[in-house]
Each structure stands twice: as structure tokens, then as C-alpha cells.
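Excluded from the complex is one protein chain; the other protein chains are retained at their positions.
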Amino acid sequence: METLAHLRYLLAENPLTLAAAVLALLLLVGAILGPSLAPYDPLATNTSRALEPPSWGHWFGTDQVGRDIFSRLIVATRLDMVISVAAVSLSFALGSCLGACAGYFGGWLDRLGSRLMDTIMAFPLFVLAMGIVAALGNTVQNIVYATAIINLPFYARLARAEINLRREAGFVEAARLSGNSDARILAVHLFPTVLPTMMVQISLNLGWSILNAASLSFIGLGVRPPTPEWGIMVADGASYIISGEWWVALFPGAALMAAVFCFNLLGDGLRDLIDPRQRT
Amino acid sequence: MNDVPLLEVAELSVEFRTRLGTVKALEQVDLSLDRGEIIAVVGESGSGKSVTAYSIMGILDAAAHLTAGRIMFGGLDLLRVAEAELANMRGRELAMIFQNPRGALNPIRPIGRQIGDILRRHAPMPRAGVKRRAIELLMQVRIPDAERRYAAYPFELSGGMCQRVGIAMALACEPALLIADEPTTGLDVTTQAAIMDLIVELARKRRMATLLITHDLGLAAEYCEHIVVMHAGHVVESAPVGELFAKPRHPYTAKLIASTPHGAGQLDSLTPIPGGLPDLRGELPPCRYRGRCERYTSVCDQAPLPRVQVDPRHVVACRDPL
Partner (left out) sequence: MTALLEVERLTKFFPLGGHSTLARMVQARRRRHSGADGTSEPALLHAVDDVSISVEAGESVGLVGESGCGKSTLARLIARLIDPISGKIHFQGRDLGELPAHRFARSPERRLIQQVFQDATESLNPRFTAAHSIADPLQRLIHLRGAGLWTRVDELADLVNLPRELLERYPHQLSGGQKARVGIARALAANPQLLILDEPTSALDVSVQAVILKLLAGLRRQLGMSFLFISHDLNVVRLMCDRVLVMYLGKIIEAGPAGQVFEQPQHPYTQALVSAIPTIEARPRHGRLRLDGEPVSPIDPDPRMCRFYGRGPRQTDRCRMQMPHLTPVLEAQLAACHFPGGSSTGGSDGLEDHRAAASDRR
């Protein structure tokens, strides 16, 4: 109950957070109900109606083989959301665990983990993602894995630094006095204090992961046609910008932009919600 | 002593407009300070001591609103002086030492340079002169090996030493008024004594008026000549130190004294003050100690809060003083 009240207060205070929340809701609805909301079959081609500009019949126009862009956009929401959420969840779970242990226990675990993260960060991250997908194959799963791997260091480093900072805090000593083992202290007492900072990182990452998946698809290494996905749609539309069919690339591009924008803003709101210190 | 006080705060009233209401932080605060005098402003946290100090220095938060009062310093009303002029006075005629010695120093700048910054701002002199004067100041505050320590960074110094640097910075331009806001909190007892000894010695030597803000009654008793007791934004009592402790006239002062652990007492005679500070937002009675006072009667609700002159230098804000 208190959380709901606090949530309402947050949304009322900051119109941007409210806008982001509304947008996020739209994205969620699109992801869940996508196919049922689409007026046309996203895969149905109709070459006679190719490259039609936006009209009442086709709100966002049609692409080069006559598919309705609006329907494809909506259906693609689910795929893009799933990819980014899956990748970020994986990345967060693995990375923060590794980082937290490294930050708390130090020693060889820290050294090993840090060197591993350094190895990942030594590569230009997108190139690394490309490499992983190229090596493992063009599937949605592999896109998720690749995105998760390249994002590991951010979580690991953040977790490591935050845990290291709080390792000697008074409440940690108090927890030791209360009979908590090291593992319990790390998991139950320390890790939750690190979550608020992680929230911002997670939301930034969500936006970044969508872009990553879209970029991989854009260059042909990601999702395969004819599966609707924002990145592929932008790739399709790129060649038509010059000839004046702007809508093919613009709408999926705008969707990408909106999603990233929304997640970035939500990050701040989420952090405020989770950090009890912000509660009055 | 001069006839005209160096600093005279009259009827100072300050409010803070916050999201959760208007906090009436200070109401009708009076205090005066002569050249060369050392006075203490004591009270619990939240009593308004720091707000008073910050008002004098002109460094209040942007949310603060002055609703009444004057602060006369050498003929000027500090509250109505232009910011540019006030900035010139700060550091030169008005100086302040802060509670957290490390917090007041720039961690990435050598201490000698920081003292130099003040000298350059207020007392322009050739570069070599600045360094020499800074070292001189470090020696005056008894920092050992001052020549070498000129280039030291704050993290290389202990808390006590950092506070000495703070004092050196405050006194660099020989101000007429020094405000020390809890200058020894967090320092060891012997360091505290050394720092207070230093402040008092320098104050006496330069006839500098000193305002010591503290919650430690013992400290006030030990080093100051006159004590101003504050509670919830009001001055409740103001008296010379001997009189205040021998015969406090305000019930809060008496309770404050009785709640301070001191050498001879027993734990049983330590009496805590009941209740807490009132919420300074919203409607407040004329006497803000009303809720905690066992001598309260309906006559206490008469506005305004009285100022009873029980002795030449002793004022009590109570309708029924002890």
C-alpha cells in the first residue's frame, strides 16, 4: 500500500516519469497483445500495394513487398522486448553476482573476475556481439546471449564497486555480530542496498540492448527475415529513404527511439521507487 | 568595552519555504557581541544556532526568507548589503570555521595554496609574499614543520590539524568577527582543548569578537564569557556565564544544565528534557517551549514572547522565570 502511494506521488511529481510510464505501458500492451492488435497479417505480402505512403488504410504505409508497416511494428514489439529483457536479466543476474562476490571476498576471485571482465571490455562491444552471433549462428537465442555477454562488465564492475564500498559499513559488522555467515551477509544484507544504483544501469541497458539487437539485425546478423523486428525494418527502409519513401524506415526508427527514451526515463523513476531513503 | 557593539542582531526572523510547509526557523532572535568578546550560542540540534550563524555570514540556503530583523555590523546592515559587497567582507572582516574540518578543505589542493587563495582574494600582495604569509599563519596555528606542511594535502593531516588549517584560513585577513560552528565536534578531548585554547588565544590577542556555536555546555562554560541559549528558533536566555550556571532563570536552561553529564554528578541526578522540539511548521504558540515545560500556565499563551531583563546583562524570555 505504501509503495502504491509512493508510486502515485512519484508520477505526480515528475511529468517526464509519467510520460515514460505511459509509454512503457503502451510498449507492454503492444508486447503482450501484439498479434491481436495488428489489423493485418504482418507476414502477408501484397506486391500490388508495395511502398504505399501512410493512409487511412495503412496507418504507417506499406513496405517494399506490400506488408503493412503498422502491423509489423506492433508485432515486432514483442520480439524486441523479449530480447532486451532476456538479455538484460541474464546479464544482470550473472554480472552482479560475479561482481558482488569479487567485491566482497576479494583475493583470487576478484582478480580472476576482473581480468575476465577486462577481456570482454577490451573488444569494441558491438564487434564482439557480431563475432559471437556469427560464430554461434543467427538465432534469437544467440542474440540474447551475445547481448548478455557484452553487458556483463557493466554490472560486474558496478556491483563490485558498490559492495566494496559498503563492505566495512556498520550494519555489516552488526550483521556479523548477529550470526550471519558471509554468504548471507552478501546476499541478504548487502546486495539489496546495491539495487537502487543497479536500477538505473538496468534501464539504460534495456534501451541499449534493443539498439544492439536492432543493430545486429540491421547488418543481417540478427533476426532473419521475414520475422518483423524493428532493426530489420529500418534496414529494409534505409535503401528507400533516398527515393523518397521515408515511412518505411522512419516508423520503426521512431519506435526504437521511443523505447530507448522510455527506458532511460524509467530508470530514474524506478530507482526512486526502490530506494527507501526517498520515502518520506 | 566599547559602547556600540560590534555585532548586533536584532529581531532576526527567518523562514524556510519547503515542499512540506513553511519552517519558521528563527523568530525575533536578538544577540550582541562586543569587540574582543567571546560568546557562545548553545542549544539542541534544530534550535536555530547554525541558521543564526549562516544569517550573519549571509550564506543561507536559497529557500530561506528573511521576514524581519537587522544584523548591524560596524554600522552596516548585513541583511541589506549587496551580495558583492558582502562577498568582499566575508573572509576579510567576517570569518567562519566549520564543523567538519575536512569538509571545509578542498581535498585536491595543498593546504598552503588554500590559505593563499584567501590572501589573494582579500589582501593582494606579491606571490612570494603570499607564500610567506601562509607559512606564517600555519606557524601561528601551531602546525609543526609549517614550511614543509605548506605543500601537504588535507588527507595527510589529522582532523585536529585540518581544523587548525581552517582556523588559519579564517584568521588570514585578521577579521573583526569570527564565527566558530561546532569547531571541535569529532575531535579528541585533548585536541579539542588545544583547538579551543588556540582560538581563544588568537581572539584575545587580536581583540576579535568570537561567536562559538556549540551544543556542549561544558565547552561554552569553559571558554566563553557570555552565553545565549536557544530553543526552537527563539533565544530563551542570555546571560554572563557565571550567572547562567549559578542561577539559570529559564526552565529550559535549567533542564539543559541538569541533563549534561559532568564530573561530580551521579547518573540519577542526570535529568533528561521531556518531549522534543516542536514541529516548526504550521501554527506555533508564542512560547515554543510550552509543550515541554512543567511550569506552563495559561498566561504563557499571551503573545508576544516577553523579554524580561532580570539583570544588566541577563535577559530571559519567560513570563514566569525561575
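By written order: A and B. Residues from 1 in each chain.
The rule we apply is simple: a contact is a pair of C-beta atoms (placed from the backbone, for glycine too) under 8 Å apart; a residue touches a chain by one contact, two chains touch by 3 or more.
Predicted model, so just to flag it, every value in this text is computed and none were measured.
Only one of A:44, A:169 or A:257 touches the absent chain when the whole complex is considered: A:169. In the complete complex, the hidden chain is touched by one of B:75, B:107 or B:272, namely B:272. When the whole complex is considered, the residue among B:10, B:200, B:254 or B:284 that touches the unshown chain is B:200.
Not every partner is drawn; the one left out touches chain B at residues 44-45, 144, 159, 188-194, 196-197, 200, 215-219, 221-225, 240-242, 245, 255-257, 259-267, 270-273, 276. Where chain A meets the missing chain, the touching residues are 169-171, 173-182, 184, 189, 192-193, 276-277, 279-280.
One rule holds for everything that comes next: only the chains that are shown with their structure count from here on.
If you average the CA atoms of chain A and of chain B, the two centres end up 53 Å from each other.
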